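Read the structure below first, then the notes.
The other protein chains are all here in position, but one chain of the complex has been omitted.
Showing subunit A:
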Amino acid sequence: MIESLFVLSPTGKVIIEKHWHELIPRRVVDYFNEQVSKAMTEGEDVTREDVLPIIASPKYQLINVYRDGLTYLSPVTKEVDPMMVFEFLHRIPDILQEYFGQVSETVIKENFVTVYQLLEEMMDDGFPLTTEPNSLKEIVPAPNILNKVVTTLGATTSVSTRKMPHGMSNLPWRKAGVKYNSNEIFFDIVEEIDAIVDSTGKAVSCEAHGTIQTNSRLSGMPDLTLSFVNPRLVDDCSFHQSVRFNKWESDKVLSFVPPDGHFRLMSYRVNLPSQQNLPIQVKPSINIGANGAKFDITVSLRSTDGKPVENIVLTLPLHKSTTTLTAQCNVGQYMFDPVGKVLRWDVGKIVPRERAPVISGSFGFGSASDAAANAGYNIGVEFLINSHSLSGLKVDVLKLFNESYKPYKGVRTMTKAGRYQVRA
């Protein structure tokens, strides 16, 4: 049972609180803030992210989610499956995002009545009630300018123009009576590569995580079937509630009645063989002495089917005792953050068969220390390749049943670096 929710600002102040069961005194927030600051002073490089998601106090278990600077705190008194609480707490910002486009302290304050209503509908007496964005929008209208203008211009009648939605759809995730002039549906297949690459350039672990983000703008109750050219590639997957699990089990096709608007149709994982050619190669070499180190890092393209790799950014967190850094790079620009001790190199775009970007330079430690000299270095890599799918998963055909129109269909693919890390 999830009894209460406090949403805390980055400074630990309560922005909004909601009690579904009984009032929980605000003292608990003070206790929580104390614990957080205590935890954060414990180690040298402990950040807010390192604070435990469940903090036990004498009376409550303080379940907290930290996301985008806001803390969603739910004190519970009794045994409860913590995963359910986390899942629910994460749904809240998801839905606020859906409603307001972004989630921040100001957004919540500006729309607090709507937020309050949403919280009321999402939970009933400690048990999740309606968490599907499409159903919620039937009950709590999303604020948008169009709504306002329509009600203002339809001036003559009283405000009860916003009649109560009469026909709710029989599918919790889809509104009834959706109508578009042009029917279209777009699929964005985004693959993120998670990899750990060791200093010799060999992948220690490597896998692609794909999501199919869908934007559906279809009228009525369309029933879709999406099939892939090579569905066997998929190693493991999870689906939106609308997808019929059995169909995937038996035929490896996605059969579903889509929600209206944006939603994530499917997430999947593809294990890449460790011999798999990663799209780019980062070759670091760091020679460390007692007082500092010399380094150079080369980035080169590997297999991308001739597509350019864009938005390449390398970040190299340095040891805490680093004070100075000088470097030169032939492409892009670099920046050293002397507070966070991070070197960030914005490489930009690499086109195949161009000369490889290199950065070289040296950094010095403020005081000679063994610890600094023995520390290992990890380079974080970001990049983006358009219209490329590393796993090779391809959409074959989309069929539409139940409606007579012919929708416009679009599929885009994109490969990004996910948790991509190179050890030096």
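Assume a contact is a pair of C-beta atoms (placed from the backbone, for glycine too) under 8 Å apart; a residue touches a chain by one contact, two chains touch by 3 or more; residues count from 1.
One rule holds for everything that comes next: contacts and distances are computed from a predicted model.
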If you look up the hidden chain in UniProt, what protein name do you find among "AP-3 complex subunit beta", "pantothenate kinase", "Leukemia inhibitory factor" or "Presenilin"? "AP-3 complex subunit beta"
Considering the complete complex, of A:S4, A:S135 or A:T413, the missing chain is touched by A:S135
Missing-chain contact, candidates A:K78, A:K179 or A:R355, resolves to A:K78
Please output the residues of subunit A touching the missing chain, sorted low to high. 13-17, 26, 43, 45-46, 49-50, 52-54, 56, 61, 64-67, 76-84, 86-87, 89-90, 106, 109-114, 116-117, 120, 124-125, 127-129, 131-132, 135, 139-140, 143, 145, 148, 151-152, 155-156, 158-160, 162-172, 176, 194, 196, 198, 204-205, 207, 209, 221, 223, 225, 235-249, 255, 257, 264, 267, 269, 317, 319-320, 370-376, 378, 380, 401-402, 419, 421, 423
